[in-house]
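The following block contains the structure, expressed as structure tokens.
Complex shown without one protein chain; remaining protein chains in place.
Our next item is subunit A:
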Amino acid sequence: MTTATRPGVRARWTLIDIVVVVYALVPVLWILSLSFKTKETLTDKSFIPTEWTFQNYVDIFSTNEFPRALVNSIGIALIATLIAVVLGTMAAYAIARLDFPGKRALVGVSLLIAMFPQVSLVTPLFEVERSLGLFDTWPGLILPYITFALPLAIYTLSAFFREIPWELEKAAKMDGATPAQAFRRVIAPLAAPGVFTTAILVFIFCWNDFLFAISLTSTTASRTVPAALSFFQGSSQFEDPTGTVSAAAVVITIPIILFVLFFQRRIVAGLTSGAVKG
């Protein structure tokens, strides 16, 4: 690279970077700013709140719906993520390691599911879940989430698994490991980054879903935050709910940030380098 000798090029890239970051962050910061404004200053068009308040946050947590929705969101997303990652790991292992009849069909079908427009499934799913008694329950959301997260999980994981030098398994056996030990001490640590990355992606997918959440729930029993947000009203008909909606929006990004930060430490890029001739 000629970065040192070409300040012009460098400046141009810096500018582009700034534009992209600003473009992506301004709406987020705006919501953050709105959430700290008082009702009176909400429309004052100032980027930095002139009067700071935590009232919006206090308000949303003092309602019935929001804390309940938060619990639903966290519970449903975590359970769906766990199941999808476990199933996805097994499927991806088989796809990466074994030759079995129907392997191509399996990959093809999961690709098909990933491409299937979810909107067209909502109505049939609604009917099915109503007749099965799954409508407006946790499993009623967890099941479709798993279905649509699985292709994502299988793809990401099998890409990771293909990169693992499986000869290490043989090496571990030669070093005196039982198959279980070889898996636990050699393969699992190498597969972990892939599993965590997939977990993050699946979690975000489940967490952000609005379509299923709004169509397959009707009460706080299973309504998740994105759906609950759309039902936000001010405390009276004449009140503008913008402040509380913003506060809720800020709150629901926090678990994602925590989730990513927590797992990011385990994702060490290039962890497998050096295992085999490099």
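By our rule, contacts are C-beta pairs under 8 Å (C-beta built on N, C-alpha and C of every residue); 3 or more make two chains touch, one makes a residue touch a chain; residues count from 1.
Quick note on the criterion: contacts and distances are computed from a predicted model.
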**Request:** Among "ABC transmembrane type-1 domain-containing protein", "Multiple sugar transport system ATP-binding protein", "Lactate utilization protein A" or "Metallophosphoesterase", find the name that the UniProt record gives to the complex chain excluded from display.
**Result:** "Multiple sugar transport system ATP-binding protein"
**Complete:** Contact with the hidden chain, among A:L168, A:L211 or A:I256, goes to A:L168
**Fill in**
Among A:T50, A:Q181, A:S230 or A:Q264, contact with the omitted chain is made only by A:Q181
**Asked** So that we can see where the missing chain sits, which residues of subunit A does it touch?
**Response** 165, 167-168, 170-178, 181, 185-186, 189-190, 270-278
